[in-house]
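Encoded as structure tokens, the structure appears first; notes follow it.
A single protein chain has been omitted; all remaining protein chains appear in their positions.
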Amino acid sequence: MKKRKWPEAWHEVSPGCVVFAPANAREYHTGSWKAQRPIWDDSKCIQCGVCYIFCPEGCITQNEDKTFRADLDYCKGCGICAHECWPGAITMIEEG
Amino acid sequence: MNIIENFDLYAPRLVDKKEYLCSGHRACQGCGEVLGLRLLCKALGPDVVIANATGCMEIISSMYPYTAWEVPWIHVAFENAAAVGSGVEAGLKALRRKGKIADRDVKVVGVAGDGGTMDIGLQALSGAMERGHDMLFVCLDNEAYMNTGIQRSSGTPMGASTTTSPAGKVSQGQKTWKKNVPEIMVAHGVQYVATACPSYPLDFINKVKKAIKVKGPSYIHCFTVCPTGWRSPSEMTIKLGRLVVETGIFPLYEVEDGKYRMTVEVDQLRPVEDYMKPQGRYRHLTPDQIEIIQDRVYQEYNKLLDKVNGLHAWSDLQYEWGLFD
Partner (left out) sequence: MAKRVGMEVAIAAAEAVGMCNIDMAAVYPITPQSHIAEHLSEIVADGRIDAEFVTVESEHSAISCVTGASATGARVYTATSSQGLMLMHEILPIVSAMRLPVVMGIANRAVSGPLNILNDHSDIMPQRDNGWIVIFSENGQEAVDLTIQSFKIAEHPDVMLPCCVNIDGFQLTHMVEPIEFPDQKQVNKFLPPRKPYATLHPDKPASMGTFAMSDIFHEVMKAKDEALKDSKKTILKVWAEWEKMFGRRYRPVETYLADDADVLLLTMGSMGETAEIAINELREKGVAAGLVKIRLWRPFPFDELKQAVKKAGILVVTDRAVSFGGPGGPVAGEVKAALYDEKKRPLIYNQIIGLGGRDMAVSDFVKMVEDAVKAGAKGITKDYEFYGVRG
């Protein structure tokens, strides 16, 4: 992707502040907000996908080996996945 | 309700993997509203235009020069999402009829918070629904003006402490009962009206899919937990959404052609306290006050059950009465 000049000068502003690049917010990494992050115990995971469906960031995906992981570039550490994982496969651990 | 019993409710394999509202949005940790929006978008798919009111979801998703939207999206102001959506619908309709754009269905979806729907946006919403635009309107109700700092709205429940209905020495928080907007939508003759909550994702997704099949206006009132505004732990978001349904405070139902149906049955309502306890906004309430709320919840729930059990579909009524013979 072409590197965006920022901040823009007035004549560089997209007229109407229209953004033509769908979902370019991916460039903005919210992962730095988190104080804790989820870790998976894959032996307990039954691949139900509860973590994926309830993630407000939409940052949990299933890998080819069927395991689930959060993209830590975006995970804000809310803890919903760990709380909702009924087999107890997810634990929140402190960042650091 | 036991989570294991209802496991099939959120089998993710049935849900579109594609995200239409991308990561990198700036919602708070554990935001139930953005989860509602994410699931809504999954249910809608790509052929939509979203008309978004000013509010949390607007600012967290569209910080210029970024957008979290995969789908076409427009924001104009706070109170006019339904009017803007009406215009988008009318514009697309005319352009399609005149052969200026592709000849395929594109659904217009209005999205607003409780303030943008139930208070300042109610007139525009009423107008749009009355005019019969082919538009789904979704209220993401987190029960206060969260974007401006947790002020009360007509969606704020009795007793909740907000920054403009604070619990004080002589006040017990919000002094009014929550406005029933789904019922107002039913009164408009809207063909499909439903309540939903992202804690019941498949129920929500199914309702969205039903709603967008309607050729005309439809309405979904989605209850969304706000950990910041409710002073609840962020990991409790899904749990609280479940509890609000299990206590009967926010029952999940749909009204299709005037016919009411519970979509998530609750055999035995849990006490409202189970739901209120984890939330800071209710912390000040005394047992007597909780009792008053409990009574009201039973009353409202029974009113709803009466409708579920007693009311006929509108199309049946027309037939039985033979009005247009």
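Read from first to last, the chains carry the letters A and B; within each, the first residue is number 1.
Simple rule for what comes next: a residue touches a chain if its C-beta (ideal position, glycine included) is under 8 Å from a C-beta of that chain, and two chains touch if they have at least 3 such contacts.
All values reported here derive from a predicted model rather than from experimental measurement.
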For this session: Write down which of B:97, B:213, B:283 or B:303 is the residue touching the left-out chain.
Result: B:97
Seminar exercise, completed: The listed residue (B:29, B:80 or B:279) that touches the chain absent from the view is B:80
Problem set entry | Residues belonging to chain B that touch the chain removed from view | 46-49, 51, 58-59, 62-65, 67, 69-77, 79-80, 82-95, 97-98, 100-102, 106, 123-124, 126-128, 130-131
Seminar exercise, completed: Note that chain A touches the absent chain at residues 7-13, 15-20, 22
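Just so it is clear, only the chains that are shown with their structure count from here on.
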Exercise. If you average the CA atoms of chain A and of chain B, how far apart do the two points sit, in angstrom?
Worked result: 24
Seminar exercise, completed: Note: in the complex, chain A contacts chain B through residues 4, 6, 8, 14, 17, 19, 21-30, 33-34, 48-50, 52-59, 61, 71, 73-74, 76-80, 82-84, 86, 92
Problem set entry | chain B residues within the chain A interface of the complex | 3-4, 7, 10-13, 15, 17, 19, 21-32, 34-35, 38-39, 61-71, 198, 201, 227, 233-239
